[in-house]
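These notes concern the structure reproduced below.
Complex shown without one protein chain; remaining protein chains in place.
Moving on to chain A:
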Amino acid sequence: MTEQTFTESDRTDGIEPDMVTADHAPPSEAPTSGTQPMNMIQALNSALHVKMAEDPNVLSFGEDAGFFGGVFRVTDQLQQKHGLTRSFDAPISECGIVAAAIGMGAYGLRPVVEIQFADYIYPAYDQIVSEAAKLRYRSAGMFTAPITVRSPYGGGIFGGQTHSQSPESLFTHIAGLKVVIPSNPYDAKGLLTAAIEDDDPVIFFEPKRLYNGPFDGWHKNPVSPWKTQDLAQVPTGKYTLPIGKARIMREGSDVTILCYGTMVWVSLAGAEHAGVDAEVIDLRTLVPLDIETIEASVKKTGRCVIVHEAPKTSGFGGELSALVQERCFYHLEAPIARVTGWDTPYPHAFEWEYFPGPERVAEALKSVMTGGR
């Protein structure tokens, strides 16, 4: 692959305020106080502080999540502010963490647990998949697990194989789980608040590449801070965003890009780079999926590109592609294209060859604009 060099003037700092359409789902409750610029970590932290202050049934725990506030500091000061029994450190036992949360949820609490990296979620897989996801169904509603499992996920931070994975499709496949992935501070707080209030178990993946800034997709560019972004103006009070509602990040008429998490920003950059008038849809929640928004957009544009970090085979893009084909086949003017991670383990030294970047997105956009490869 040929490395291209970009100058400062070539880069896009991500979305401009006018690229964000009125499709912001309105806050369900008007913020009681003003807004302030926050990065995603601060926004998530704010969601936890606000919910814990409001509801004594909300508690938070995980590895290093108590006194220290989490290795990424998402749970910072929760213990100091809300007490030792409300935010505490857990043993290095992801299975135990999730299982304990399930028991607490069955009791009537709303625990929010942190799995330090999504790559560590596998020891907890059985408890999430066989237990949390199934309690309501198998007990005919007698027992439920209204838990939130938070976990930083995805690549782009040189984390190697075990700090970079995107396991979302392992959970979207499981009946009974909701899967939420925000792409910016404003959504992160509103969606996390909604996840905590949700009566079903929610897997909440936080794109760690976006924790501190809105990664513009070009890894050689300096990272701009979130505060330069409109979406970093986060209400300090409580608000929720509905789980199951996508956000149109950029309106366009040529092609629909379906993406989530870090790939929202990569897709915006890719569209810019390709010079294609793409409609960029941030799915925000994979389950439940906002099929209406997807269907309306693809029927309008007639083309679809799907972008995710996870490997291609059996990735969520496969599901999206099938849904678009089932519902929009006669509107399609080109085959659906997928831009994804490769079907390899996540390689440390080849991170930027693995990570889907704006160039690969642009390539796919150009390809579907000319009728496919």
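Heads up, the rule we're going with is that a contact is a pair of C-beta atoms (placed from the backbone, for glycine too) under 8 Å apart; a residue touches a chain by one contact, two chains touch by 3 or more; residues count from 1.
As a convention for this text, contacts and distances are computed from a predicted model.
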Omitted chain, identified by the protein name its UniProt record gives, among "2-oxoisovalerate dehydrogenase subunit alpha", "Hydantoinase/oxoprolinase family protein", "ABC transporter permease" or "MaoC family dehydratase N-terminal domain-containing protein": "2-oxoisovalerate dehydrogenase subunit alpha"
Sole contact to the chain not displayed, among A:R150, A:H163, A:K178 or A:R247: A:K178
Per the touch definition above, residue among A:I41, A:V74, A:I102 or A:I257 touching the missing chain: A:I102
Chain A, residues in touch with the chain not shown (by the definition above): 59, 85-86, 90-91, 93, 95-96, 99-104, 106-109, 111, 123, 126-127, 130-131, 134-144, 175-176, 178, 198-200, 244, 287-289, 291
